[in-house]
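And then chain A:
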Amino acid sequence: MAEKKYAYYSGCSQETSSKEYDISLRAVMKALDVELVEPEGWSCCGSTPAHTVNHVLAAALAARNLALVEKMNMPVLTTPCPSCLTAFKEANHRMENDSFKKDVNSLLDNPYNGTVDAKSSLQIIYEDIGLETIASKVKYVFTELKVAPYYGCIMNRPPALAKFDDPENPIAMDKILSALGLNVCDFAFKTECCGAGYGYTKKDMMKELTYKVLDMARDAGANCIAVACPVCQMNLDLNQKEINKDRGSDFNMPVIYFTQLMGLAFGCSPKELAIKKLIVNPDKLLKNRMLKSETDKGQDKEKLKASA
Partner candidate 1 sequence: MSDVGTKELRIVGFLCNWCSYGGADTAGVGRFKQPTDLRIIRVPCSGRVDPLFVVRALLTGADGVLVSGCHPRDCHYSEGNYYARRRLEMLRRLLQFMGIDEKRFHYTWVSASEGQKWQQVVTDFTKQVHELGPLHDKKEKAD
Partner candidate 2 sequence: MRVGVFICHCGSNIAGTVDVARVAAEARKIPGVAFATNYMYTCSEPGQDEIKAAIKRENLDRIVVAACSPRMHENTFRKTIQKAGLNKYFLEMANIREHIAWIGNDKELNTEKAIDAVSMAIAKVMQNKPLHATSFKINKRVLVIGGGVAGMQAALDCADGGLDVVLVEKSPAVGGIMARLDKTFPTIDCSICILGPKMVDVGQHEKIKLFAYSEIEEIKGYIGNYQIKIRKKATYVDWEKCTGCGLCMEKCPSKNSYDYFNFGVAPTKAINIPFPQAIPKKAKIDPNYCRQFLKGKCGVCAKICPTGAINYEMKDEIVTEEVGAIVVATGYGLLDQNILTEYGGTRYPDVISGIQYERLLNASGPTSGHIERPSDHTEPKTIVFVSCAGSRDKSIGVPYCSGFCCMYIAKQAILTKDHIPDSQSYVFYMDIRSPGKGYDEFTRRAQEEYGAQYIRGRVSKIYPKGKKMIVRGADTLLGTQVEIEADLVVLATAAIAAEGAAEMAEKLHISYDTFGFYVESHPKLRPVETNTSGVFLAGACQGPKDIPSSVGQGSAAAAKVLSLFSRDMLESDPAIAQVNTNACVGCLKCLKTCPFQAIVEDTLRSGKKVAKVIETVCAGCGVCTSTCPCGAIQLQHFTDNQLLSEVSAICQM
């Protein structure tokens, strides 16, 4: 039996455009001996369009899923997608108000009592599993990678709702990546907007914002970006060619899910992690890998040298 068990909501992106996030997360959780249970018959979280139209409707969409989890008697629902996360957290928050709760439950077949806590998979990995366990599972260290950790705009915001990490300078992913033995850059644009919200309506603005994030990552000395949000990933990954064309720049920076990096370090094959799905090919950066035991030896040698 698995050591830890969570209700798991993958969300629509992870079923479609960012399947690799779901695949890699499941692979990592398996390696970490964590069981993920999908609520049967889950539906849309209500994230993007609903809340701009009607708060009760939006909360009802989210609460329907939370009610399923409540029925499973599980206290925590985890989702990799920050947008789904916000939808769940906001529904929970708004439903603390009794009359709002009544309105929402009048729309649902099975009422939701507000007992399920929603947490991002990043938070679960950072807080519940912990850096020590992560470090202990590491088989390979990828020496070429210089990673800029990018959290996106809503993973830790609004702080009163997110209740996780710092809203301006989050460090959870930095620490996880460091535990994998990776070279992590001090990246100032961890939470800057990537512009994805304007992906269709104001393409120029989107490209401007995406450019800034990529540019800052390069300035920070990174050769790839680690992400935790499917929309950021798509946006940063997909648009590099077009930005290069517009600006004469030469970005060719892989944008990799932090779960994929974890999986690679744990010894999963690129196929198991659906690395191929990424647009900007990271293969060249992933070529050099060392057994962790060897890097340890290397460090020991250096230490010996230093002390001598």
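Before moving on, here are some points about what is shown:
Here is the rule we use: a residue touches a chain if its C-beta (ideal position, glycine included) is under 8 Å from a C-beta of that chain, and two chains touch if they have at least 3 such contacts; residues count from 1.
The candidates were selected such that all candidates are chains of the complex that A comes from, given by their letters.
None of these values were measured; they are calculated from a predicted model.
Candidate 2 is the partner touching chain A in this complex, chosen from 1 or 2.
Residue ranges of chain A in contact with candidate 2, taken from their complex: 159, 166-169, 186, 188-189, 192, 216, 219.
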